[in-house]
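Here the complex is missing a single protein chain, while all its other protein chains stay put.
Moving on to chain A:
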Amino acid sequence: MSLASDVGAGATLAPAAERYRAPILARGVALVIAAGLVVAAQRLAAEPGGTRLALSLTFGALFGFVLQRSRFCFFCLWRDLLDRRDPRGALGVLTALAAGAAGYAVVFGGWLPDPSGARLPPDAHIGPVSPILALAGAAFGAGMTVSGSCISAHLYRLGEGSPTAPFALLGTALGFVLGFATWNDLYLAAISEAPVAWLPRHLGYGGTLALTLLVIGALAVPLLRLLPERETRPARVEPLRAVFVERWPAWLGGLAVGAIGTLAYLRVGPLGVTAEIGGRSRAAAASLGLLPDRLEGLDAFRGCATAVRDALLTPNGLFVGGLVLAAFAAALVAGQFRPALPGGGHVLRGLLGGLLLGWGAMTGLGCSVGTLLSGIMAGAVSGWVFAAAMLFGATATLLAGRRLRLLP
């Protein structure tokens, strides 16, 4: 039995029909969504103290648009590299990291002129580095392979009508509850005394940026050699088509992600997509009596905070909402909204993979966005550790799954 069908097919979509033009209805709906997002942001901004909420919605929508347009999906990009030796997606992620690291360094320098003391820059995602973090990263990577995407990609694919994404996100929420259940033991065993390692404290901002760019450059050189001789795109693409219909080159998506990451940190907070999912799961688990009475030390860590909030509208909730809606609108215009009825394989792989994604994101204090992207951009060692463990977990699961003929 093939559990694969369309799961994880995102990056390998055939080029959109050459002359594709979205139906009037699809374009109309997309326009209504875009207008609705603008009006909602305006109304939020008019409320006292609503600027943060309005900005969160706006950044979320921009992030969703960029993810959908460039198909910025960690698993698909990695699989493209492994299976087809196509390095473009991986180069896009490296571009995002380089651009974001430069942007963060500029912001940090203004906010915390002396990084050598005991202080850390406010709410940057700099987490504890322990074997548990590596375990969380590996579980997250395995979850990516099983479910076909990471959490942020499932969110934008929800907007594309993916039959797997709803189950993967449900599984993620359950994974969070599992993570809360195992947190106290792991915290006492290895996390409480783990160092919160921040490179600028030792190397300064300039040194950290230089090292980060050097590492990114060293990773990029072998990838650049794999680039095809010539791009197979037409000589001239209409600008509107290039933006709204054609898939963006991964490096462009990477630059946009780096820029959004920097601007979001400057005005609202580091990028992350799991705080809301985690916070709501925590509240639900608490009301069902499934939560430990105390989660030792959890709320004192940086990362995608899951502390229960009583507000209906939270910055991260609006960010995620904007992401999904903008991805939906973008998919409609590009002809990539292809809802499908879920089969048993979608449900099973979504739930199982989601469970691993959720456990990994809870235990790692964030996902491929909150811990990996926002961490590496901030000069956090935790970001690099999570990244390495995630790729290891994804690769090992893919190879094992194929050997057992469970994965395509």
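Quick note on the criterion: a contact is a pair of C-beta atoms (placed from the backbone, for glycine too) under 8 Å apart; a residue touches a chain by one contact, two chains touch by 3 or more; residues count from 1.
As a convention for this text, contacts and distances are computed from a predicted model.
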item: Name under which UniProt lists the unshown chain, selected from "Sulfurtransferase", "Adenylyl-sulfate kinase", "FIST-like protein" or "Iron ABC transporter permease"; value: "Sulfurtransferase"
item: Residue among A:Ala181, A:Leu203 or A:Leu266 that touches the chain left out of view; value: A:Leu266
item: Touching residues (missing chain, whole complex) on chain A; value: 48-49, 51, 110-113, 118-119, 121-123, 266-269, 308, 310
